[in-house]
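What follows is an incomplete set of chains from the complex, kept in their original frame.
Chain lettering (A, B and C) follows the sequence in which the chains are written, and residue indices restart at 1 in each chain.
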């Protein structure tokens, strides 16, 4: 059950609705979204009560939702969510183009890459400052200095910055520098982190876990939405299956399925499922063709010098071709891709 | 080890090469392909012997192949295999467009569908006469009468016919009527059937098994090639994973991986992995975008009356949109899709 | 819907019941089982009709079954099916112990192995005469000579023979020599083969396909039962998952699940999922502990000389330990394992 309040609903009106819910023996949950205020209702709600609540002052809609993720469900919104990041509007007819190195390493290289990607129409720069690594002895990212390099690259190019945070401490740091916080696949069910990022003012990219169902992904998004951060971008990045010819199996069907189940934008990371460079472009094209709202691609000018994910980073020439192809496919689907290229 | 013979190699020359192989304690296997004759060599072959064989009369190439599927491997061919089916050339820059009902039911409906599909640019008509069904009590296809209806639809429209055979008896019947024999996913490792179809004069669509690796698919193709039928078209149609939001998980990465490993054409069936109508178009677009050499799509004018796979059959309007989208995406990749539409 | 007829039901009584079904607009399917005759009914059957049929002469039971596999379902039987093979009763409180080489190679070795296994309490000898091989150039079994060696081993030891058939031609040959026909995982949905073995007088071991659900396995069994062969033994042999530390993932939960869904015996093959020798014993123990009705184990006196599956064949010492452990675990579960050991 979900109650959506009018934009100008007063505190008294909100309190009255909450009180009404409590009287019915149910638990109201106030979601202090910027765009509009919602009250989630937990417990079994008598159908008969809905018309009642609908007529209360300040109430816009009161609906019965069939999914546990009552804020993320498509039923909860009149339109697809569009999230402004820099000059881009993620979730709109313009597919979002984010690219950059897996790990931030050398500053001049990062700057050069950022300028080059911007010239291809990239709308945000991704780069890892904190890296989740299976192997505890592997390179774990340069931390704050990497964030500072990213911030300088933004200053130089105007590109907003996307970077991952893996715990509360990192998140506090990442929020200071980044425009978008990424929650990685391994942390998709790290509920403490989800709740904390739900109280952040920054948009969030939430990556699907390696073996998460679409319902589990949407429930994870709900953990964030429930705390008031309604700027969540879902990201399909491959799932683990028996197939070993690619690192993970890109689940393209998840894209249209998610877009039917939720109003949130859905983007694709083709680099991690590929695992090797020559599969990134086909997977990226497939993602856009399946209706994804954007691409998150790993690029490195000299992959042989990359500190992580060297095998799957696209070279400059590859990413230029990819951008052109994604643009062409988007046009077939009556969309645009990225910003205008130089 | 693979020895390719020149087109005009004489029987004596072939026999001499076979004899040479036997002298080395190895087993020669003559592959009587139409295009050219090949001799596969089983056993450990001394590197030193290759130059020897290369200089024998009638020998075009003698190469060491690293894969068990020595005829299917990309190394075994100078160019991608192109297979003429009606006016189409499967495996060429023109992506093949095959469509039709899951099961053949009513003749006038089949004819109408065939005419309609042709007007959209379809290059072959698919339709099931023999249906593999998990449930032994479910409808198993109309058999020969269905084949006769398909033949009449071909006569009326000029469209070649694609249909499945599940055993030797059905295969004999299918060969009489069809232009292309389909081997279904459940039979991908039915070696007796593969060997028999390897002696057929008809091109074969070989569907990937539900949990087959790409190597296993290529080994299955090798069973066919080894018997002399070099007209094998591979078909990705989804694999079984934990994901339950689509019937199977379309493994788009398998398309570029297969195209790198083999010279054979690789097409996609988006209908079976979808399982529901509204996922077919996104999956079809993803397949073409990933580089597939064609699409095999289930279409029914009134899916509610279909005898099988009613939920996933595209309606007329859907397939028209799909054809337009596939055409557009193909152009982005410097290819064409299907024949010219009306 | 399933109608079970009394043992002494006359032809006229059977015909009358069939007629009654036809009158109701439904399709009767006569299942000529040895033990008792059943009539399967396809179509929607009015509940009201059941009491009617029940009172007809010759009818023992008329029941509504909720599963498509109406003969295999547990509801269709009063007791678990027990199948006499040699002196063993498969499906009883005695867990069946079958062992032998993957491929039959050298006769004296086979005989020695058979004698040794018998001394450990083995109740049947397995051995491959026809081998399904992914690689078309790999050893495919010795064929009829291997069957003859198996028959001589039976003569020498009294052990019944279990061997695989992959097509109709092989099946005709296998039936001449073997006591039990094995249908391999790759052929679990080879419906022509299933139907044909359904008309065989020999008991059948039906192996679960690599990615088959339990319902699909039971539907495959139904294809056999429907033709009148009610002696079907199901075999769990591992499924394909992302886990690569064993060749396949033994799905132990499938054992109790199958035993709840069907009255047919369920055995385990621990050798194929293991893929390496040192995993076979733990998997075999787990299978018996989970309630399996028997074990099918690959054994070779000198695995380094085995023509196939050398890595997973147990040595003599291993199989002796395994038999002792399986016997001990069976006792904990109030069962016995194999015949008495020497």
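The criterion applied here is as follows: a contact is a pair of C-beta atoms (placed from the backbone, for glycine too) under 8 Å apart; a residue touches a chain by one contact, two chains touch by 3 or more.
None of the values given here were measured: they were computed from a predicted structure.
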Entire complex copy count, 3 subunits given: 4
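Keep in mind that, in the parts below, only the chains that are shown with their structure count from here on.
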Most extensive contact between chains (C-beta pair count): A-B
Chain centre separation in whole Å, for subunit C relative to subunit A (CA means): 50
Contacts with two or more other chains, residues of subunit C listed in rising order: 240
Interface residues, subunit B side, partner subunit C - complex: 29, 40, 42, 68-70, 132-138, 166-170, 186-187, 189-193, 209-211, 215-216, 219-220, 222-223, 226, 239-240
Interfacial residue positions of subunit C with respect to subunit A in the complex: 240-242, 244
Of subunit B, residues touching subunit A in the complex: 211, 213-214, 239, 241-246, 249-257, 260, 273-274, 278-279, 282-283, 285-291, 325, 328-329, 331-333
